[in-house]
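Of the protein chains in this complex, one is absent; all others appear in place.
Right after this comes chain A.
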Amino acid sequence: MTPEIRSIGILGAGRVGTALARLALAAGYEVRVATARPPHEIALLLEVMAPGAEPLSVEALIATSDIVILALPLSKYRELRPELFAGKIVIDAMNYWPPTDGTIEDFERAASSSEIVQDHLAGARLVRAFNHMGYHEIEQEARPEGDPARRALAVAGNDADARAAVSGFIDRLGYDPIDAGPLMASRNFGVGTTIFGAAFDRTEMAQLLASAHQREAA
């Protein structure tokens, strides 16, 4: 069953977090944002960068949001407390990017960083999305349904209902969601893949994901 999604909670008020907050507000969602700082310390930031988004504590945000988006540096993932995420639909937008962020031992041998994050947040219904597009594009490239210039975003996760819920959210923001299947498939749109940082429409994206999948099966 796909639950109705009304409220979006974003962990991280950086470039990605504030861009997604603005998009989600524009699409009519209730939006909350939390960082490692107390909520009042990001009040001004949100007032200017994403007017209408509510600053909350991490705990309150997770407890009250239908979807929680991880838009914090991946190096901080162990600070996320697994018990808070049990049963939650979580979007992992974080990338493992050693050239700019440094090497993190936990991710050195992982095919997809999201699988490590899912292992840590064992009870969460984790979906990987948004990671293959630059933050300024995420905001600039959103288009209404049916627009020929509408771009596609890949979605992967082990929980089909969570994937469907996230797909609905992505569609409302202005992108064609393409279901890549289980979380394992997220390695096909990670850093260094053809999809990472490039622009594709739904047909191209579906083809790229399918052929990557075939290569893997072979």
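We take it that a residue touches a chain if its C-beta (ideal position, glycine included) is under 8 Å from a C-beta of that chain, and two chains touch if they have at least 3 such contacts; residues count from 1.
The definition used in the following text is that contacts and distances are computed from a predicted model.
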{"item": "Options \"LLM class flavin-dependent oxidoreductase\", \"Protocatechuate 3,4-dioxygenase\", \"ABC transporter permease\" or \"Tryptophan synthase alpha chain\": UniProt name of the undisplayed chain", "value": "\"LLM class flavin-dependent oxidoreductase\""}
{"item": "Positions on chain A where the hidden chain makes contact", "value": "13-15, 18, 35, 44-45, 48-49, 75, 97-104, 134-137, 139-140, 191-194, 196-199"}
